[in-house]
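Yeah, one chain of the complex is gone here, protein chain that is, but the others are all in their spots.
Let's look at chain A:
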Amino acid sequence: MSRSRKDPRTERATHRVEGSIRPRFDLAAAPAATGRPRRDRRAEERLALVPGTVRRRLDRTQRVAAVGALPAPTTPAVETPPRLRTIPEPACLVAVVPDAPGGRLTPHDRQLFGAARLLADANGGAVLALVESWSDELAIAGADRVLPIPASGYDPEAKALALLSVLDGLAVRHVLFPESADGGDLARRLAALSGEALFAGAESLSAKAVTRAAQGRRIEQRRAPPRLISLATDAVAPHAGTLHEALPVEFAFPEPTAGAILSAEYIPADPAKVSLAEADFVTSAGNGVTDFEVFRALVAALGATPGASRMVCDAGLMPRAAQVGASGTVLEARCYFALGIAGAPQHLQGVARCEHVVAVNTDLHAAMIERAGLAIVADAQEVMPALLRLIAEEKRG
């Protein structure tokens, strides 16, 4: 036996309460560390006990500070502002053409700036953002210079011609595009106009090499970063740490000419028809929902795409195509509204990329309640008609 033997006398002596003539022992107190490699499960449980609940509840992750636990040493939290980095004399420019729908950068656009910073820092250059309008997000994203591109309506050919003049007029070493619907289109137009090779859909990027998949993802192509690169999503981390100047740059663009597009009209997605993977707002039913007529009416009233948990799809109450989770669809939605779903790990995987989660469930300790930004401990069957009533009232006036 390698374990040292227990010495009951010294163990008892550690529990002795000093300050009285008669020997007193407090056996309930957690003894100080004796150096013995044994865990005191009762003391650990006392520390993990969450105070103030009627039901006995243990929080072993220790996210809630337990009573009796030592208070953490209080250090005043100092919010240090990010350091401003200026590049007065850049050796070259790395241009970024973000999608920025409505003037706001998407996560993909931020990753693009991260990639541009990587290339610019390796060459002593500066990042030039080619956007439709200046915004203060650009300085945080990592743009040193900002050049507003004249744009009116949807005319990608005119935008590509404007970019071509920038490519010729300024010392631009690389131009980065997002490999999205509009960004990818613009990159290919510029490649055809300028005659430069486009590295389409780069999946990894460093200052020395970029790679992309080809031949149906059987071959990886690799080369030194060329002038035009379009970057796949989630390939490079967004820039963080330093703040940049985002100085406006002057540039004389050529006069745009009328293109072949006579009219363009944006049609928002129809939530009832859109597939779950592309949906923006998903309302999902779980085992806590029994009245599916009311659920469907609520989904239509909210303008959401219907989803369901595995339990509901297995029972045949919703189509299999509506299943959310690891064995169903992994959502990319902005908001997920879970009705009567406890949140199995497989289901939460499907919701992992959703920005906002709203949950209604009867169990306070359900994983979905913990995940949600707004959690309501109530019966979904009673909340659904109340929501429908409220929406109808608001519509009436």
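Quick note on the criterion: contacts are C-beta pairs under 8 Å (C-beta built on N, C-alpha and C of every residue); 3 or more make two chains touch, one makes a residue touch a chain; residues count from 1.
Keep this in mind: contacts and distances are computed from a predicted model.
Trainee: One chain is missing here; what is its name in UniProt, given the choices "Putative tricarboxylic transport membrane protein", "Cyclic nucleotide-binding domain-containing protein", "BlaI/MecI/CopY family transcriptional regulator" or "Electron transfer flavoprotein subunit beta"?
Mentor: "Electron transfer flavoprotein subunit beta"
Trainee: Can you work out which residue in A:Arg9, A:Arg41, A:Arg55 or A:Arg218 touches the chain that's missing from view?
Mentor: Residue touching the chain left out of view: A:Arg218.
Trainee: Which residue among A:Ala246, A:Ala344 or A:Val357 touches the omitted chain?
Mentor: Per the contact definition at the top, the residue touching the missing chain is A:Val357.
Trainee: Out of A:Arg145, A:His174, A:His239 or A:Arg310, which residue would touch the omitted chain in the full complex?
Mentor: The one listed residue touching the chain not shown is A:His239.
Trainee: Under the stated touch rule, tell me which residues of chain A contact the chain that is not displayed.
Mentor: 82, 111, 114, 154, 157, 180-182, 184-185, 188-189, 191-193, 198, 200-201, 203-204, 211, 213-224, 234-242, 259-270, 273-275, 278-281, 302-303, 332, 334-335, 337, 354-358, 360, 364, 369-378, 382-383, 385-387, 389-391, 394
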